[in-house]
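With one protein chain removed, the remaining protein chains of the complex are shown where they sit.
In this document, chain identifiers A and B correspond to the written order of the chains, with residue numbering beginning at 1 in each.
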Amino acid sequence: MTIGIAGVYTTKFGELWSQGFASLMKEAIYGALEDANLEIKNLDAIYVGNMLSGNFGDQEQLGAAISGELGLNIPAIKVEAACASGGIAVHQACQAVKSGSYQTVLALGIEKMTDYAPEEVAAGLMQAASEDERIAGLTFPALYALMARAHMQKYGTTESQLALVAVKNHFHASLNCKAQYPFTLTKQDVLNSTCIADPLKLYDCSPITDGASAVILTAKNQQVKILASQVATDSTGLAGRESITEIKATKLASQKAFASANIDPQEINVAELHDCFTIAEILALEDIGFVKKGEAGPRLEKGQFKLGSKGLIVNTSGGLKAAGHPVGATGVKQVVEIVEQLRGSAGKRQVKGEAKLGLTHNIGGSGGTAVIHILTNKGKAFNKN
Amino acid sequence: MLSWTIVRTPPTGFKQFAPYIVALIELKSGVKMAGQLVDCNILKLKSGVKVKAVLRKVRESSKEGIIPYGIKFKIK
Partner (left out) sequence: MKQAGIISYGSYIPRYRIKVEEICSVWGKNPNDVITSLGINEKAVAGIDEDSVTLAVEAAQLAIARLNPLRSERLSLKQVGSIDIVFVGSESHPYAVNPTSTIVGDTLGLSNNYLAADLEFACKAATAGMQASLGLIESGRYHQALVIGSDKAQSRPHDALEYTAGSAAVAYILGSEKVIAKLICMTSYSSDTPDFWRRDGIKYPSHGGRFTGKPAYLRHVKEAATQLLKISKTEPTDYKYCVFHMPNGKFPRQVAKELGFSSSQLEPSLIINQIGNPYSVSTLIGFAAVLDVAKPGERIFVVSYGSGAGSDAFSFEVTKEIVEYRKLLFHSLPKNNSVSTQIKDKEYINYIQYLKMTGII
């Protein structure tokens, strides 16, 4: 059966002081409904991806909080997988439509996190890590710094190459009016920025962001369809991983996704990869199989993956680094961006040539959860797997 | 020690100790864990360096609560 994307919408990402939870949620949901040419009463179920509503906003039972705000009585369920909450919401929405029980399902990703002190946010996000990591006083920049250092030692990846991820994604964001930081950066800007957790600097790290994104999935045929939706998990902490120079959950989820869609990585034209830190995009390029292990740095130096270059284009939205990373929303925003690309409606960010296949890659924590979606604008059906 | 970094922007409960070094350690048994490195010269940090476990206070404690002791590491 097909899983079609009926409508998509994303709010601006940034420090949205004047918008609270309800306002963001409504903007995203009504925006997606308008894009889909549907009404609120057409929705059969809502999945909402969010990580910190309880910790910061004191609000759990988020599903009911949202459906109630909309005046609905339909099934509405919060799903959480840290920074992969959005991707999981889309995944659950796919399963819901696939089950046949629901026809039109909305996946919402939403996060309000800029109203809190930085150290509180750092501690809140560490709920995605493991106990020993929290006791050690780790933060997410530090966790990815541990992986970066190991990757640099094993493959010779350099701080310069890491910086190129930020440069590329900022260039893309400068073309995206919804991005938190729609301005360019030079490599020197990145290398000169303040050290956050050696070797990662300020501009190697994605920001704290508010935002919401929504997609509406349907059993009806649509221009853009979801070809594969796969999830894999691994230990929450780095101590439990077999290796810290790769994210195994990414490898497993993408292998399953390519198999179920019956395509190769090389066929993907455009991808949104989870660049919570610059090293994460490098790991993703390798773990998904777009490049060989250790090759991502050199390929970035050659100017690949940037709009205007040949081959796969990565993070036209600006990624997490430059478009912003409202934790629960990111996974859904990634789908929104790929849908725009596959529809040909991405404006200045549009990849040239025929964009037929797109991929989104969403990670929870330092690699505890990975969600891969493959989308297409051609007539392929969603595989039973 | 497998990898290390320096935390300069600490989470709540660790401000007093920052900046501090955190590492991923592999114990003799093969089990791994994350932990802070104390009393050490940054210049001596290299992957593979041997460390030993010590008991220290692991985070700031409230005036009235139980004092949180835990494991940190020192270069051997």
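The criterion applied here is as follows: a contact is a pair of C-beta atoms (placed from the backbone, for glycine too) under 8 Å apart; a residue touches a chain by one contact, two chains touch by 3 or more.
Remember, predicted model here, so these are calculated numbers, not experimental data.
Displayed chains that the missing chain touches over the full complex: B (touch as defined at the top). Although one chain is not shown, part of chain B still touches it, namely residues 16-17, 38-39, 52, 54-58, 67, 69, 72, 76.
One rule holds in what follows: only the chains that are shown with their structure count from here on.
Chain A and chain B have centres, each the mean of its CA atoms, that are 31 Å apart. Across the complex, chain B is touched by residues 117-120, 122-123, 126, 130, 132-133, 135-139, 141-142, 145-147, 149-150, 153, 194-200, 237-240, 244 of chain A.
Within the complex formed with chain A, the residues of chain B that make contact are 2-15, 17-18, 20, 22-24, 31-36, 47, 58-59, 68, 70, 72.
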